[in-house]
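Removed from the display is one protein chain of the complex; every other protein chain stays in position.
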Amino acid sequence: MTDQTQQAPGAAAQPRRAQTANTGGALGLRKKDFAIFLLVIALTLFAPFLLNPFPGNSAMAQFNAGYPDLMQRFVIFGIFAIGFNILFGLTGYLSFGHAAFLGVGSYAGIWSMKLLTLNVIPSIIASMVVAGLFALLVGYISLRRSGIYFSILTLAFAMMSFALAYSVLTPITGGETGMQLQYFDARILDGALEPGQTPRASLFGLDMAASETLRFGAWSFTFNVGYYLAGFMMLIAFYLSIRIFNSPFGMMLRAVKSNQNRLNYTGISPKPYTLAAFVISGMYAGLAGGLLVAMDTQVGAERMFWTASGEVVLMTILGGAGTLIGPILGAGFIKYFENIVSTINKSTLEGWFSFLPDTASDIVVTLIYPFVGKGWHLTLGLLFMAVVIFLPGGLVQGTQKIATVFRRDKKAEPVESAAAEQRKSAED
Amino acid sequence: MEAIILQFLNGLDKGSAYALIALGLTLIFGTLGVVNFAHGALFMIGAFCAVTFSRLLNLSHTVVDESRTDFLGNPLELQVPYMYDFFGVNTGAAIIDWAVPLSILFAIPVMIGIGVAMERGLIRHFYKRPHADQILVTFGLAIVLQEVIKYFYGANPIPTPAPQAFVGSFDFGLMLGFDAGSIVYPYWRLIYFMFAAVIIAAVFAFLQFTTFGMVVRAGMADRETVTLLGIDIDKRFTIMFGIAAAVAGLAGVMYTPINSPNYHMGMDFLVLSFVVVVVGGMGSLPGAVLAGFLLGIIEAFASMAEVLDVLPGINQIIIYLVAIIVLLTRPRGLMGRKGVMEE
């Protein structure tokens, strides 16, 4: 795990000597980034094993997460957060309306399945293109302002999109009931289905819902086509985000965050850079929306609601805004806990604490109960506050802090004291 | 003509709520420089102060009336509110009937207390942090407050009626010489508007005519200078936060008969109130009030059947549309000052 903004300088420090180190990785990535990329590939590939560590008949099976729809959510929201991080992590522009792009992408995706074909590829492309165009429009207007104005403008756009989808544009969005596929949809490329047939999203005939289950005694591992497609997409998205982070474009975005004034007086206009970042992150959101449709062929307006926008902000911050792997960790963390914590009910809790004396068990259960099950949002809100208050750098920074405590070797100390001296002389 | 007057009136009560919340938001933003996403939650807590207070007034004990029986033939058990015991049946019933207006007395100390606790406990530590952090932490707080209320009061709206005396409507049509019943406006909405006007006037008078208010206004204009003058501006800002919380809370208390309070009403109003603040001009108190009423009235007009026939659903998005247009043509809002929140 590495914080990109911290790492780039180290490598940039000795470019001539570092040239060899830089080329150490493959695929045009630096060694360290390539290692992260490999790690993410491994996690994605073996997720069905890693997320199902407990045998199905044990009490701990509650904590298993290797179900296709949950794993799909991990990677899809990972894509969403990776894209959000390109905007927020690099430029510092806090969009509070990114769920609108996810929703627009979903609607575009389902319409492609209704009108063209059940194949997911055209549907995903349509999602990205439409979300990108919508982001271009919203970004062009919202980026005329910065800071809090920008956040509120994006929020206003998202709420407007939600209101439109929920009621005004019912013919296109299905309004309250949402949009589903029907056997009688036109689908000019596929031809109509027989009455009663269920339309299923597929990748050139490969059903998204198809799964293969592997059993080892009490353990069972499910390999799902849809998950691997989404996972593959996330790996591409992640790879591109690494490239963007290390590109001149990425550096300009960080410069926008750091000092717009100097950027202007260096002959660079921040606006096209921020707009490009906005559109790119909008397309990431669109991709996530398209994949949601590919996995589960329906859309509801609620996925554009502003709490959904807040959730992606939380994922990014929790993982570590501006870091490479942070958003993926954040998305996984939130979706995992959402799923696990929200399914815990009173009897589960009672089961866990049955070893305690009755009164003690009652007290503990009463104390914990408000935070689990339907109370998941309370836990989420507290988590939100705790992260912003105690860990503004997110999990990645937290891990690094712990790591530095353990790794305080002779090498680190002189560097730090030198930096401290520098700062001191700066104050004089 | 009747329809226009009616929609204008309809816009006033929602506009009043927007204006009161936006006023509090602007006070906090202008004095403390903090963007408070939990302000809607304060509005919601205010509404639940009214709920709590009326429940408190309705606390009862059971009395067995031997002379009557229930449908099973057992002696009838009556719930007698303690209020009846304390003040006699008639006064007690009147007090219970007037629960909502009386809640104001209950809500003011509670809301100021919550506001001061929020500022001391949380917001204070975020003055120097980026606006993004302020938004995020108050957003988290808003979720927490909302969920706590949901836990204790449930997810369903809780009807909280106005006093009997104010149930019913005022027939403006008759008064203005139109047909009877053409412009009917509920008494309570009229009261809400007048209440809002009084609160707004009080806040402005307080800022304009008291020394405290002068210091706060100076602090809004230039925090550094006031600190240099040796004035403990921080303490005053804490009090200011308490006042802003009370304003939002009172707006919530009085709104309960119009809309039964539910746990997410704060969030519903918050987003719109932010739009109101931005349209009015960040940091401008008159701007917030003006934009609040303006947007409330525009929204009411957009809800007219005649308008909806032409542009279906326009009432849902009109406020956002207006906000976007205003920000594009007047980037600082209607009455915004230069240099506020501009990086």
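To keep things simple, chains are lettered A and B as they appear, and every chain counts its residues starting from 1.
Rule of thumb we're sticking to: a residue touches a chain if its C-beta (ideal position, glycine included) is under 8 Å from a C-beta of that chain, and two chains touch if they have at least 3 such contacts.
Basically, contacts and distances are computed from a predicted model.
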{"item": "Chain excluded from display, named as in UniProt, from \"Membrane protein\", \"Peptidase M16\", \"Lipopolysaccharide export system ATP-binding protein LptB\" or \"NADH-quinone oxidoreductase subunit D\"", "value": "\"Lipopolysaccharide export system ATP-binding protein LptB\""}
{"item": "Chains shown that the absent chain touches, full complex", "value": "A"}
{"item": "Candidate in contact with the missing chain, chosen from A:138, A:234, A:255 or A:344", "value": "A:255"}
{"item": "Among A:115, A:244, A:341 or A:364, the residue in touch with the chain that has been omitted", "value": "A:244"}
{"item": "Sole contact to the chain not displayed, among A:101, A:228 or A:273", "value": "A:273"}
{"item": "On chain A, residues whose C-beta touches the chain left out of the figure", "value": "5, 8-16, 18, 22, 28, 30, 240, 243-244, 246-252, 254-255, 257-259, 261-269, 272-273, 276, 280, 419, 422-423, 425-426, 428"}
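One rule holds for everything that comes next: only the chains that are shown with their structure count from here on.
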{"item": "Geometric centre distance via CA averages, chain B-chain A, whole Å", "value": "35"}
{"item": "In the complex with chain A, residue positions of chain B that touch it", "value": "35, 122, 125, 129-133, 135-137, 139-144, 146-148, 151, 271, 274-275, 277-278, 282, 312-314, 316-317, 320-321, 323-324, 327-328, 331, 341-343"}
{"item": "In the complex with chain B, residue positions of chain A that touch it", "value": "88, 92, 94, 96, 141, 144-149, 151-153, 155-157, 159-160, 163-164, 166-169, 260, 306, 310, 313-314, 317, 370, 375, 377-378, 380-385, 388-389, 392"}
